[in-house]
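Every protein chain except one is present and positioned as in the full complex.
As written, the chains take the letters A and B, and residue 1 is the first residue of each chain.
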Amino acid sequence: MEKTVLEEIIYRQGAQRDRLLPILQDVVEQQNFLTEGDMLHIANLLQISAAEVYGTASFYSFLPLNRKGKYMIRLCKSIIAKMKGSDQVLAAITDQLGIKPGETTADGVFSLELVNDIGWSDREPAMLINDKVFTDLDPVKVTHILTNYLKQASTQAFVTNLSTN
Amino acid sequence: METMTNTSTVRKTDLIFGRSLDTLTLLRNAMQRDKDGLIQELIDSGLRGRGGAGFPTGLKWKFAKGAPGNKKYIICNADEGEPGTFKDRVILEKAADKVFAGMGLCGWLTGATKGFIYLRNEYIWMRNHILAQMNDMNEAFRQMKLDFSIGLKMGSGAYVCGEETALIESMESKRGEPRNKPPFPAIAGYEDKPTVVNNVETWVYALLISYIGADVFAAYGTEQSTGSKLFSVSGDTPKPGVYELEMGMKLSDFVAEFGDGDTKSVQVGGASGFCVPRRKFDQVIIGFEGIPTGGSMMLFNSHRSMYHVLHNFLEFFMEESCGQCTPCRVGCQQLLLGIEAVKSKTKPAQYLDTLMEFTETMRLASKCGLGQSVGNAFNSIVNEFYEEMIY
Partner (left out) sequence: MKTVRLTIDKKVVEVQAGKTILDAARIAGIHIPTLCHHPDLCVAGNCRVCVVEQVGVRTLQASCAVPVSDGMEIITNSAKVQQARRHILELLLSEHRSDCVNCYKNNHCELQDLAAKYIFTPATLIPLPALQHYTIDSSSPSIIKDDSKCIRCQRCVRTCTQLQHVTALTVSHKGHEQKISTFMDKPLNDVVCTNCGQCVNRCPTGALTERNYIQEVWDALLDPNTHVVVQTAPAVRVALGEELGFDVGERVTGKMVSALKTLGFDSVLDTDFTADLTIMEEGTELLTRLKAVLTEKADAGTLLPMTTSCSPGWIKFIEHKFPDYLTNVSSCKSPQQMFGALAKTYYARKRKLNPAKIVSVSIMPCTAKKYEADRPEMRSSGFKDVDYVLTTRELARMIKMAGIDFMSLPDQEHDSLMGESSGAAVIFGATGGVMEAALRTAYELVTGREVPFANLDIKPVRGMEGVREANITIEGCLPEWSFLEGVELKLAVAHGLTNAWEVMQAVKQGKAEFHFIEVMACPGGCLGGGGQPIPTNSEIRLKRAQAIYEEDAGKHIRKSHENPEVLALYKDFLEAPMSHKSHELLHTYYIERHCN
């Protein structure tokens, strides 16, 4: 993350040790992951060691430490999800995007992870994409949802390209 | 929902969602009462924590009130991560104000001026809703001159942070590793100050009891499991969802009501609970005198492989263990490796008995409830579905 943007987050939360987790969360909310440089800079400004930042961040499943895409898909893998067909939903995602759990699409748009119970056992299969939840999934529905995200991503890229040309 | 027959013990109640009670009125009335008297009322009601651990709520509040120090904290544990549990999600969607009012009441009773809701990151989609409800309630506190305000802290994806001391560590921006107990949070919790940590549902019931009284509450349920509770029902059932039912029902009645006619087993209490096979449904009471639950009730019919169920649970624990203590960190891995080895015939069936000895050590020597509970599912599924582990 750009240093000035990162610093804005740090100073907004407070450059103290006890604000570390909210700072890490804010960075991940904007960027979907933490880079080595992000963690070093946070360590410097909070005056704690980089190892401590790394040790804290690596504990939490929703604070990825390797590069993730613009849209982080988290598909639930609980036993109820499996019973309701999450494997077929997963296969549909892999068919459409060409990635398996743990991977990111080459264009950096989507990342996929399997996660434990997300609190929707009554409406499985369910998934999170960034800060939105999608329930009652099936292969058709999930394809439709991802297509919308793809459109959104390409529109934004189109707009960004327009403004730089 | 009507009861199936008039002998069924599955009785629906409507304390939380059924009545249109004005939350602020409830709070204002409660704050007219004698503090010690109100705490005693809570104790007399027999209300026990609704998150799964089941500690007597009134007693917890009493300890916190009596703890020395003028800085105390009230925390709502909204880390709902037990597989098959989603009732807190529904409470927060529909009755967050009652949760916050319950916290305010506790603040008033114990002298705490600051509260937090620790919301799991998986519920980030409801964050704006929670913030709005929270800000409204904080404004209401100001208006009624109650020196108490609530803030929001998000989790970051760690089931173990549902354990109260791990939750507190996470709130302090550390790894969510459970602490040594004693000291208990009511004496030294968040920032080492007296802290009351209660589940979402517990806050609502505590507020309601201040209105309906201990006797009315205790008239529901059984002597050891008073009152009612929200259950989250899922799996092989025609009616998945959240239901408020009296505590102490017979599992057989529950299955009759919620099963699909072919129920083979019910996992009571999530992955850290017990699996009850069909032949024992009529022997089990859902409550503290039988098998307690934080609300999770997962039904499996005869098409389901209990080996896959157990495998799923063990993989869950292996990933979600904080990793601190030996019995849990290594034990969870050994249990998973063990059932795979027996299934693939690289270990004999008797190895499962060896592993059940290890779960006893996990139960006795693990540092927190996570490690202590892994053996519940393991033992019950292995014992009751032995053949499915082997063939």
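Everything below uses one rule, namely that a residue touches a chain if its C-beta (ideal position, glycine included) is under 8 Å from a C-beta of that chain, and two chains touch if they have at least 3 such contacts.
Bear in mind that the values here come from a model prediction, so they are computed numbers and not experimental data.
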Task: Candidate in contact with the missing chain, chosen from B:G52, B:P240 or B:P327 - done: B:P327
Task: Residue of B:N29, B:Q283, B:S305 or B:T354 in touch with the missing chain, whole complex considered - done: B:T354
Open item on the list: Among B:A218, B:A341 or B:I390, exactly one should touch the missing chain; which is it?
Closed with: B:A341
- [ ] Identify the residues of chain A touching the omitted chain, counting contacts across the whole complex.
- [x] 36, 39-40, 43-44, 48-55, 58-59, 65
Open item on the list: Please output the residues of chain B touching the missing chain, sorted low to high.
Closed with: 158, 160, 175-176, 180, 182, 317-327, 329-334, 337-338, 341, 347, 351, 354, 357-358, 360-361, 363-367, 372
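Here is the rule we use: only the chains that are shown with their structure count from here on.
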TODO: Could you grab the centroid distance between chain A and chain B? Build each centroid from C-alpha atoms only and quote it in angstrom.
DONE: 27
- [ ] Note which residues of chain B are touching chain A in the complex, please.
- [x] 80-86, 88-89, 120-125, 127, 153-159, 170, 172-176, 232-236, 240-242, 296, 298, 300, 304, 308-309, 312-313, 316, 319-320, 322
Open item on the list: Help me check something: in the complex, which residues belonging to chain A touch chain B?
Closed with: 17-22, 24-25, 55-56, 59-63, 77-80, 82-83, 115-124, 128, 131-133
